[in-house]
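All protein chains of the complex are present and in place, except for one that has been dropped.
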């Protein structure tokens, strides 16, 4: 028996660990450090219909136990992702979750229809919550009706299950989760980054060229845990949890909260081996906690 | 010239530094460490019409560069605050900002009407954003219309200017700020804590007896800066900023963002002298930055 | 008088499994006057971990301006503390709280000092003081297992000492409460510090007949009485508004004073 296996819509995961979108590119760089087939899955960088350069630099700023980013969805565009990045990833035995973004519904459906046909793309992650894009993307992640609509539209064209990535920058996260569930989402991923800003002491201006950015890292973990704890009790679709995960202990905490699997983002930057390490160390922690199979952890905080 | 002085509705501050509500009790404990008259002002613990015991313990949990609290507004009640705590504070030459809380509009008006008559209470801080109280308090802080109503009601009975404390747990902080400004608020204080949770690795249950709590400390600073930066550009009432302040540099960052004064909360726990230290060190930092008077800093990030 | 001082590490050594003994020196020691008080420590000047850690004072040496504490390096803060080396400094706030009332036991009386795990350390200074007042001290110290036992010889030097381990790997197999029951019932007073379960059992069994003083533990914010993190109900008003703060009213309470 594989104590770490997880079955989710579209995804048979060897283990619950995957790198979070935007923090792992398309895997090439991290393949220097360990075998990517080891991962439960890979969430690739957001893909938009056309290539995007993204925001001006500086694009990152450090904060207490966290960081801000305003990459601005830089990516090579749908065509190149399909012709170059995804084929490269087929050499690894690892399911790909394609993160897709856009500024109008047609962007999402255009990318979804095509990328969901790639043989190694097993699920989509609808990024309706990127805080760093100016053109209206915000509404998708903050207005339940709009979120439901885009989910529906993507579901209609996708060949693979659709996970919707929720923004934490809302008053009522449960309402958002229920809306996308009603729109047909097969799962949720949460949380995306919190909107934040840092100012430069000398210039008085924002450190990020984009002014504000998305806050990630350990600082936001308590917010992620709270939201997953709430949402998991109110929806019946599974959650892939993320936000500040840095260790096996964090993984277990996310599962306890109600996540079925997790993604690791920012921690890849301080420790490029983090995903691999966590996978290696999880069984020992399960032993210590007297847990046979990881699935026993899911939702234990409220069950 | 006092380079640190600030004039705000109801408040002539020697300097912009005050302890945040709930992190300084009614001043007695910290008076062992330094002269309270040194402070710009004191924000006292939330007062409710009747005494409250608050939530069961554990009430605090540490997180990365932050902490969660679920004190539950424990306080001795309006009568005792007026008869014991406020008179004790009159020995110090320091304006008091009375933080008032409740679960219905009548609670707020009852406390406001009486406490605003105390001679050393120079302003009220309407806590419409406490995340740790079950009974409906949440609506005050998250629904603009409701926030406006409670502001109006309190303004009608208060003898002193009214500052409204905003919750960061909303989709649109500017909308909330505008609503309370329309309700007659003389100023804003922001931010209160972010809703968060921490689970215990052994028991799988929340560390806090109240399950969730309010996240404070350096972890939330980027969120506070972002919100103050946004709100200060959209309202014409002053802002007292707070959220993770730990140093003079942080104070300046809050002023740059658009705050006119600041409050220090969690940092008092790790360093009981923090408010006093920051007041002492500010002039030197101003020199270094070539700033004559602190007021030059206000809103410099967007001016 | 509470002070805040960067105190200097005089010695740090591991004395049992994950248990460290740390001696600090500084002016702050002069303010330490009661056994059972605690200090609030920060071993770093970074933001992680953010909060101070409450640790009991285990013994005080006024001549050398030193005090010793014993702690378990378990979580982030205590592990960091355990890495501090001689000559380095640690930010100490203290002494905090109200300790054990030594004056409640008089010359010739027999008293029990009952400790569990990391509740044992504050009993050491207490025992020294009681002994020097001519009180007959009996120590009953409970640990999880043999590897966790510490300070047996030190306590034995002051009075009769019973060690119990939960797994029976050393000393008496069982809990400290079992040992108390087995003793002849000639003591007048119990001073105790340890897990809440143990304190509850002692209060229940002996709270009515003996003088019992219990040192409580609670998660803390400020450690000085300002934040209301560490309150407990008073026993005479268990569902009401009256309360005590473990940090500033306690950590030592008389049995029956607060709800534990």
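Labels for the chains are A, B and C, by order of writing; each one numbers its residues from 1.
We take it that a residue touches a chain if its C-beta (ideal position, glycine included) is under 8 Å from a C-beta of that chain, and two chains touch if they have at least 3 such contacts.
None of the values given here were measured: they were computed from a predicted structure.
K.L.:
Which of the chains on display does the removed chain touch in the whole complex?
P.N.:
A, B, C
K.L.:
Using the touch definition from the top, which of A:47, A:189, A:246 or A:301 touches the missing chain?
P.N.:
Touching the chain that is not displayed is residue A:246.
K.L.:
Per the definition of touch given earlier, which of A:67, A:228 or A:286 contacts the omitted chain?
P.N.:
If we include the chain that is not displayed, A:67 is the one touching it.
K.L.:
Which of C:47, C:176 or C:216 sits in contact with the chain that's absent?
P.N.:
The single option touching the absent chain is C:47.
K.L.:
Tell me, which residues in chain C touch the chain that this view leaves out?
P.N.:
44, 46-48, 80
K.L.:
State which residues belonging to chain B touch the missing partner chain.
P.N.:
For chain B, the residues touching the absent chain are 64-65, 218.
K.L.:
Please identify, in ascending order, the residues of chain A that touch the omitted chain?
P.N.:
So the residues of chain A touching the missing chain come out as 22-25, 28-30, 32-33, 45, 51-54, 57-67, 69, 71, 74, 76-77, 217-218, 246, 266, 268-273.
In this text, only the chains that are shown with their structure count from here on.
K.L.:
Give me the ID of the chain with the smallest distance between its Cα centroid and the all-protein Cα centroid.
P.N.:
B
K.L.:
Which chain's centre, taken as the mean of its Cα atoms, is farthest from the centre of chain A?
P.N.:
Taking each chain's C-alpha mean as its centre, the farthest from chain A is C.
K.L.:
Given the contact rule stated at the top, which pair of chains has the most C-beta pairs in contact?
P.N.:
Most contacting pair of chains: A-B.
K.L.:
Using mean CA coordinates as chain centres, what's the chain B-chain C distance in Å?
P.N.:
So the centroids are 36 Å from each other.
K.L.:
At what distance in angstrom does the C-alpha mean of chain C lie from that of chain A?
P.N.:
The separation of the two C-alpha centroids amounts to 46 Å.
K.L.:
Touching at least two other chains at once: which residues of chain C meet that condition?
P.N.:
47-48
K.L.:
Multi-chain contacts only, two chains or more: what residues does chain B have there?
P.N.:
Where chain B meets two or more other chains at a single residue, that happens at 63-66, 217-218.
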